[in-house]
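Note that this complex is displayed minus one protein chain, with the remaining chains in position.
Right, chain A next:
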Amino acid sequence: MTTSSPEPLLALSGVNTFYGQAQVHFDLSISVGRGHIVCLLGGNASGKSTTMKIILGLVKPRSGDVSFDGASLLGLTTPQVVRRGIASVPEARRLFADMSVRENILMGAFVRNDRDAVAQDLDRMLTLFPRLGQRLSQRAGSLSGGEQQMVAMARALMSRPRMIVMDEPTMGLSPLYVDRVLELIRTINQDGVSVFMVEQNASLALEIAHEAYVLQTGRIVLSGPARALKDDPRVRDAYLGGSEAA
């Protein structure tokens, strides 16, 4: 195990997950250190998105534990998990397509009641994502994929989370936006937010991550500091195995 800080912010330990009869996770253990960017890599259908859903309480594991800041999340509903300080950027962004960009971003602050500070944070988002300024009253569904990703990230930040979980944030984006998104993740992290991200694109993710885990058909087959994994030929092998099994 590789976390450098003594007590991780988020820890999954011994998680086994099933959809009906089919087992998706086998004894999964992952930890995210405070202030770190941790990346979960894996091929198609290896169980990455399900890991996100376990953290958010959208899917419940059959056994094992998920704890955040020392307290278990297992008995909590998704809204309760969000109120503990975890925000999400879901797979395929999942914006509220018929609501405006402004409404989408403000939906991220749904759990907050400090209206003035929320208004300030909205302004802050517009400096962080300048493109969105001209788009505020547009239907979110009418934006390009890259712009939608910006909205999804802004929306997640609006809850002032301690941690953001992101499911394939670069998927389907043009190379220009991919770089921009990775840079933003780094910026967000430097502001003190821990990041847990799921990616298929290993080389990109390992550029910015501190630690990484490689998931293959529901099992962690490799983990360690991102720098060490970057040159590890087994990362590529694991991938090929993973997608073949899918």
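Note that a contact is a pair of C-beta atoms (placed from the backbone, for glycine too) under 8 Å apart; a residue touches a chain by one contact, two chains touch by 3 or more; residues count from 1.
The working rule: contacts and distances are computed from a predicted model.
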item	value
Name under which UniProt lists the unshown chain, selected from "Probable septum site-determining protein MinC", "ABC transporter permease", "Electron transfer flavoprotein beta subunit" or "Formate dehydrogenase"	"ABC transporter permease"
Among A:61, A:90 or A:218, residue touching the chain not depicted	A:90
Listed residues A:8, A:43, A:61 or A:108, member touching the removed chain	A:108
Missing-partner contacts on chain A, residue numbers	56, 58, 77-79, 82-83, 87-88, 90, 94-99, 103, 106-108, 110-111, 155, 159
